[in-house]
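Note that one protein chain of the assembly has been removed; the remaining protein chains are unaltered in position.
And now, chain A:
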Amino acid sequence: MTVVSIENVDIVFGDNQEKTLPLMDKGHSRDEILGMSGDVVGVQNANIEVNEGEICVLMGLSGSGKSTLLRAVNGLNKIARGRCLVRDGDKMIDMAKCDETTLRHMRTHRVSMVFQSFALMPWLTVLENVAFGLEMQGMPKEERLQKAREQLKMVSLDQWADKKPDELSGGMRQRVGLARAFVMDTDVLLMDEPFSALDPLIRSQLQDELIELQKRLNKTIIFVSHDLDEALKIGTKIAIMESARIIQEDTPEQIVLNPATEYVEKFVAHTNPLNVLRGRSLMTAIDQLAVKDGRIMVNDDAWIELDGGKLIKAHNHNGEIATVDWTPETILANTPKEAVFLVPANIAMREAVEIRYHADQFMILMEGDQCLGVLQDHNFYHALLGKHFGRDESL
């Protein structure tokens, strides 16, 4: 179900929009338009659909328009052209055209926001800060403080309820910011680089907490980041922006494997493949393995026998090797070390490497009862050296 739908959105800062919009249509660049009309193009012809439960990450360098686009979703930035629809029950409300009352209703009940520099009110206590949005909803005092207290417990800050924000560390302050947004119980959360101002350890911890919270609450999140690793870690979908345009929108793995432009490629070059790549992109497919005397050779020492794609046996020179059916719930310590693991085709690289670290054998990627390919050291080295990343390289 589509929750947020951004359709052909242009955002322009300045007073000469009648002059600027035709210039944009003629395909002039941002700098040319600034020179000709004095207006700054914030976002040009953006199109994104975000479905329920998705985390859509807007990625780009500063000035690329990602925060500008985010602020269109709750109407903080005015849209020059196009529509920015947000679901309200069965209706889709255009945030650019709705009246004040509707806009306020959407802001108090449908869309809430987390800010880069926290934006907590320094004169309110932590508890009152979390309750701020509820007060705008018109909730009575007792009830909203009660709800805020429960939410603070969820981010483990209930001990700090009566402190002022400046008594908290950066990480704790942003947890308050998260609590303030989550307590509104809105379907849509906008996050404007929420973890960028934090040091790396805290950042990664809060990313994990967000992923955990999201598993429980299943919100629709639009997340702005300039850090591709962060985007790959939490995003279910990534839109990369460069000078006011969205230049690529895809799943994390596809962004890494098939960067659309040199700009994206540069970003991708420094990512850690462990967090992104999955078995299917890593593997050597069955039909690419050498066949010798009717045996499908995995390496010089080991081979497998298949019957119509189904595994019969795995062998090495010592004889048959045991197999283990692996699922994400499997506890590795309880499995034999000398075994061939049968793993799902979409296994994350990190998990596959962990299995390889435990067991001494190759892995077979399965889809149902069909063997798709094998994973062994060579595949991992290939990925770790970044050889998957690159525009024109085939896999």
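The rule is short, and it goes like this: a residue touches a chain if its C-beta (ideal position, glycine included) is under 8 Å from a C-beta of that chain, and two chains touch if they have at least 3 such contacts; residues count from 1.
Convention: contacts and distances are computed from a predicted model.
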item: "Helix-turn-helix domain-containing protein", "Glycine betaine/proline transport system permease protein", "Transporter" or "Fe-S-cluster-containing dehydrogenase component" - which is the UniProt name of the missing chain; value: "Glycine betaine/proline transport system permease protein"
item: Option from A:G60, A:G82 or A:G133 whose C-beta touches the chain left out; value: A:G133
item: Listed residues A:T108, A:Q248 or A:T271, member touching the removed chain; value: A:T108
item: Chain A residues that touch the omitted chain in the full complex; value: 71, 74, 76, 100, 104-105, 107-108, 111-113, 115-124, 132-133, 135-137, 164, 180, 184, 190
